[in-house]
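Missing here is one protein chain; the remaining ones are kept as they sit in the complex.
The block that comes next holds chain A.
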């Protein structure tokens, strides 16, 4: 944890409510996000208990499973979930814009410009917690290899028609959520703790109720008391006042309320299915409200400048998945091959570096962290001296003397970067350390192509500028070898992809 966020936590602990650690919203927030609150059955793998979902806070849909261990009931539930979620996930497929993209022509090997479709928007899904994101992945894995009656007429337990398709979408969203800065699938606890620090630890911030208690404590309560009430407060029946945000349920709820109701359902007591439904809904409802409270808090923050750039990548990712589905490609494999895995990792590393740089540029509070670490500094221009490079066509290389109160970790020849007011980037080199806090920089780019620098690209005396030691658009490492040159350490060339088999249907599945 950086010292600045530690300090923010201490301020929060001292004043009893959350303190900001960001001044702008660093993640995309859709106009109509799909809020999804899932619950799972304890001890079972991929046996959902119920879900509350929707894009309208006043009209959530609730689906439950009266006996989560019954395969047919589970499939019926997943079928309804598919019918509810797919219209949202597919809602942005058809409205596209055409963009130009460079591609290598497979025949000539030349770089050519091609036109490609890019979906104008992408559907966003919000879940309460980090384990909720994992559960979306798990649901996707449990569904995408199922076979429907149409695909395999002889299947013993065919899945409802659109269940495998939903599995592929959820897998895609779950996978995308691992990319730093992506916003297709986000957890509310992750979103809120990115923007505010509470007076408790990061571990305790995983509890959505406790986190919101610090952000908006009820009247007369401090954050700590309100959070404690959210964590431990129980009613006369021993049930938590704020049920866990899932996907796991509270053991006391399971043992005292849910298990007897399910037992009644098993015995065929009339109305028992409805009873289970209401019990599960009672656990979902408070989290549903908390999700929208979180959305409201986030909407109050202005969007950061680089968010649309990153959202564009999410739209690209969405479009790619749409294209793969339309091309009737098989579902995502159970395990990535070495080539795909290496590409994904390299891409995530690059996105992380990019995210770190962009968040700092967008937000003075994040930049403050980098300034404290000596990776950036705010400087005032003392003097500008025009100079030109040697060579046939001399280019402007002005020398700028600056003074800073910060303590950057600099040595001669270091490259520096700053953002121009137009959003373009300018590079400079450190020429000389003139004195305490005084540096002479040579601007080496971002001044246009002419002999004279473009207006506004060279600072004037008295200007304040923020220089960073890190690049603003970091490039990835060296390129990876072609798939057919995969080294033996990584399993050698992957060869032809073989189709994944469907999950076997075993007698044991009937639990």
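Basically, a contact is a pair of C-beta atoms (placed from the backbone, for glycine too) under 8 Å apart; a residue touches a chain by one contact, two chains touch by 3 or more; residues count from 1.
Operating definition for what follows: contacts and distances are computed from a predicted model.
UniProt lists the omitted chain of the complex under the protein name "Secreted protein" (options: "Cytochrome c1", "Lipid-transfer protein", "Secreted protein" or "ABC-2 type transport system ATP-binding protein").
Note on the undisplayed chain: of the listed residues A:259, A:409 or A:433, the one touching it is A:259.
Here one chain is not drawn; of A:245, A:365 or A:465, the residue touching it is A:365.
Against the chain not shown here, chain A presents residues 1, 3-4, 6-11, 13-14, 17-20, 22-24, 41-46, 138, 141-142, 196, 199-204, 215-216, 224, 231-232, 249-252, 254-255, 259, 297, 300-302, 334-335, 363-365, 367-368, 371-372, 503-504, 506, 508-509, 511.
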